[in-house]
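The excerpt is restricted to a subset of chains, each kept in its original location.
First chain written, first letter: the chains are A and B, and each begins at residue 1.
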Amino acid sequence: MTGSNHYDVTTWPVGDPAEDVGEVINSIIADVKHRQTATDAGDGGKPGAVIHLPPGDYRLRTQVLIDVSFLRIEGSGHGFTSSSIRFNVPEEEWPDLHELWPGGSRILVDLPSETADEAKGAAFHVERSGNPRISSVEFSNFCIDGLHFTPDSSGMPPENTYLNGKTGIHVASANDSFRVSGMGFVYLEHALTIHNADALSIHDNFIAECGSCIELRGWGQASKITDNLIGAGFRGHSIYAENHGGLLVTANNIFPRGASSIRLDGVTRSSITNNRLHSFYPGMVVLGGGSSENLVATNHFLRDHEPWTPFLGIDNGLDDLHGLLRVSGSHNSVIGNHFSQIIDAQGIRPAGATPVTIRLTDGTGNFVSTNHVVALDVDASSSDSCYAAQVDALLTTEASAALAVTTVLVDPASSGNTILDSGSDAQVVADRAANAFRPTPTVGSR
Amino acid sequence: MTGSNHYDVTTWPVGDPAEDVGEVINSIIADVKHRQTATDAGDGGKPGAVIHLPPGDYRLRTQVLIDVSFLRIEGSGHGFTSSSIRFNVPEEEWPDLHELWPGGSRILVDLPSETADEAKGAAFHVERSGNPRISSVEFSNFCIDGLHFTPDSSGMPPENTYLNGKTGIHVASANDSFRVSGMGFVYLEHALTIHNADALSIHDNFIAECGSCIELRGWGQASKITDNLIGAGFRGHSIYAENHGGLLVTANNIFPRGASSIRLDGVTRSSITNNRLHSFYPGMVVLGGGSSENLVATNHFLRDHEPWTPFLGIDNGLDDLHGLLRVSGSHNSVIGNHFSQIIDAQGIRPAGATPVTIRLTDGTGNFVSTNHVVALDVDASSSDSCYAAQVDALLTTEASAALAVTTVLVDPASSGNTILDSGSDAQVVADRAANAFRPTPTVGSR
């Protein structure tokens, strides 16, 4: 310990970090609160603390409750490895694997059995009443592993359900200037759920193979979700936010599956820019619940087919008319995005339909300009090897035929929009008397 | 101490870090210089050092002078909390607050009384003459707190003036490959002022409630300001740069107030892309002093009204003809930005004027394309609760009427520009004989 506010879970005298690191951390937090009581001793008095987790396996049987500001919990390794691949390898091959489990500074979430109350299933629960809002709690560079998923009624293998009632970090009360960076999350039903955030930073994390990855709930403002590698399960969202203003979602690489890559509900004056988005289903990005005045720009959208055998036939239930980007709201800007819609024409739903890329369902005053839609018809193939299948599918671009799509569909309930250079006259379905429109020029059209 | 070049301020034998961490750090730097004297001993000899600040309150009464390369000062917590909210809470409520001060690894800047010399008011002063330029100084993950603002002649509450003569970090001489990351800055008149920077990285910091936040002065090149949360006071700039080339300002979430969110003066061949910008005044982004060949793209601009009671009536003095984005210079690109101009028509200055969004004042050859301006007339409201007021204002989009604006105004001194799809014929005021222009199509125009 290099200073009295620096703690190490492996040297703390209370509890056994290998058996229940939750007990250890709660004891440390109690010590911080016991030692730091004055709110104004020499212009300070409550600097908080850092709790270090060296690389190691730390089982957590007791939920950590954080109710002090300026607490930093940091490890020395985000420790991700694919539990999904491992659990879908035939069990007889397991003895030949170098390792079976994630690693780094790793929390094994082993709370009592599932509960319907998400907050109770969280490894780290942050909640404090009164004023000010709890501030500057930081999570850095460790791994939170939910270990296993559990059976559902579908009969699919339990380890593929993305259900286990476990959450990595659950922030229940209003908060300011929190940071989550360098973390790994794996095999949790909810990785990171934060209510009522102000000036939150979720940066440079690895959040994958979780039911849902990042969920910003309640309301909030002026936050950022940047530079993360993210990929939710088929049931959940890679990024979800509701009632947020001024949210910046940028520079993320969001891979499948995820019922949505990004879903916003009642979000205003926010940006989804410059992300790489990949999904196996429609509804990749949804601006719902009257989300307005948002900017969706220079993102790369790729929608293709599930190539990995264990998840064949599983999807989010949406058909190809839903839109890869779906907007319910007003005054949004959709500018400069690339869309690759790479699907097997035989599998289009409803059969014979013309798939939709961008769909404006209701609202007014949206501005859709300079978007490039590439639509190709492929023979979907699959493989038992997760990684090989994905790379092969990604790199296959040549052996494909053009596919007719509606690049922009404007429903009658949406009007007063401006659609420019985002599809030819034939590709844009919109009431020309109710929306401003300029088609992308085509060869020979001039 | 895990190695002879690793120092901890809490275990160093000279000085008392709680009473004057400046004395402690200067003593450590002297030790580094005393021990590392050979410039070419075994192909090395001056590796520098790391100075660790565990979480704690460290008063600084002596300025730290850094004149060695490869010095890293690192803490374990950026420790931001809103001092502005706290100081605007009635004092009788203070005893009920959980904490009054910022925390983390926290420097309390308590230098002798104000001085007109910014450099003397800096907690950390970096300066070295001779060659090479001082290189690879790193500041990481601690908090610099100016404690209090001081009265000015306006009669406003002293804690709201954003004046105290204090600077967090002041770099006075040419430098290379510096890094500032994970830091918190609060209640400083100038947070971070760096002269003559080359390949500087200012990344993932929290810099708020400071008079000015980031100031790049003198000249410089090839630097980046990325992924920060920033918000200056009403007098200063959130980001200021002069005479820089190749500066990349991206992925920042810049909130109010700030006389400007970003102001460039004589800056060339630089990028302001993909930021979220929010201000209560015009002049949000200013390209001045002949700033040329810059790219301003896919940013989200929101200008609305001050919603928090303590700052009602305070602004930067600019009227609504000034422009949210103002360009004095040539050959700049303004592409794919979203602007939300949400103002109370009753308060427009000069009264009855049509507010301006983008204004080109002088220069030639600017390219303004595919920008979407949303202008709405709102009834400005305010609240005693900072956070609630801001979130409420942000999320209010529906109860608003359209507001007539000039989306692009080209002054006669600026000509030869190209304005495309950035406003209807009626919304763009520019000499059509002197500038190329294509209006955004409107409903029914085709």
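For this structure, a couple of remarks:
Here is the rule we use: a residue touches a chain if its C-beta (ideal position, glycine included) is under 8 Å from a C-beta of that chain, and two chains touch if they have at least 3 such contacts.
Everything numeric here is computed off the predicted structure, so don't read it as measured data.
The complex is built from one repeated protein sequence; 2 chains are visible, and the structure file as a whole lists 3 copies.
The definition used in the following text is that only the chains that are shown with their structure count from here on.
Those residues of chain A lying in contact with chain B across their complex are 2-6, 39-40, 42-50, 69-70, 72, 74, 128, 130-136, 138, 174, 176-177, 179, 181, 198-199, 201, 203, 219-224, 226-227, 243, 245-248, 250-251, 266, 268-271, 273-274, 290, 292-295, 297-298, 330-331, 333, 335-336, 365, 367, 369-370, 416, 418, 420, 432-438.
Note for the complex: chain B touches chain A at residues 8, 10-11, 18, 52, 54-57, 59, 76-82, 85-86, 89, 93-106, 108, 147, 184, 204, 206, 208, 227, 229, 251, 253, 255, 274-276, 278, 298, 300, 302, 336-338, 340, 370, 372, 374, 387, 390-391, 393-395, 397-398, 421, 440-446.
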